[in-house]
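All protein chains of the complex are present and in place, except for one that has been dropped.
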């Protein structure tokens, strides 16, 4: 599964994308974030405040309880500040 | 006293301005309009619907009960359609 | 502040350039342009003549401008209103408002337009395929203006 990071979250983690194998216990977006948090301090810093995380799956915004599969493309980023 | 007419009212009356001597009984804007109405059919047609008359005295919008003097400059016109 | 009552056309891009010229503190610019339409209700419009009251027109635009500056934190504004003979597609009126914040710029431009419709001493005469007539004031426009009071 490909994961893309943007803005503050990209900077916290230190990379803009990575490929991971989805562990069998990870069913939803929030499972995935909990899994990523264990990968290191850079990840846990990036995801420290759940209010400040937004997620898109296959280029559509989704909620934290959205169900994901190994074929999905995930993007994780802070709240948007466009306009 | 100078009176200026605009738009539909100017066309109904047939002139864009005139000078009159203010008769002694004419104290307010509505007195003046009643006085003008008697000058002819063109005037009474111009002032037939009181809803469709607006007045300015010395370049300020005023109501029909506004008190006028012989020194005032009067403008009479239909509701504005600017913008 | 730039207020103009004029027969000549205006260039919207140029007017925006003028108002933002050399400034780096503006966050928001809202504009509104009113144009002559080729259709009004059932009528095909060939020409629109705007009559105005010269002694009052600029003064009333200035009054509306000053009121909007009092109500919202605007940095600057432009109001240009044309008069004379106009044709479908022509510019009639331009309002530009600038502010640090988008809300103020939007609201003030809308406020100014609502007041121009009912309080600026201009009158529109349309020449249509069915003859010519003075455009009637809309009660709805008075209501729109009165929401602000």
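Which chain is which? They are A, B and C, in the order written, and residues in each are numbered from 1.
Following the convention adopted for this analysis, a contact is a pair of C-beta atoms (placed from the backbone, for glycine too) under 8 Å apart; a residue touches a chain by one contact, two chains touch by 3 or more.
What you see is a predicted model; the values in this text were computed from it and never measured.
Although it is not drawn here, the omitted chain touches the following shown chains in the complete assembly: A, C. Among C:30, C:56 or C:137, the one in contact with the hidden chain is C:30. Residue in contact with the omitted chain (choice from C:105, C:120 or C:137): C:105. Annotation for chain C: contacts to the undisplayed chain at residues 11-14, 16-17, 20, 23-39, 88-89, 100, 102-103, 105-106, 109-110, 113, 144. Residues of chain A that touch the chain left out of view are 4, 6-8, 10, 56, 59, 61, 75, 77-83.
Quick note on the criterion: only the chains that are shown with their structure count from here on.
Distance from chain A peaks, on a Cα-centroid basis, for B.
Our note on geometry: chain B versus chain C, Cα centroid distance of 27 Å, whole angstroms. Not a single residue position of chain B touches two or more of the other chains.
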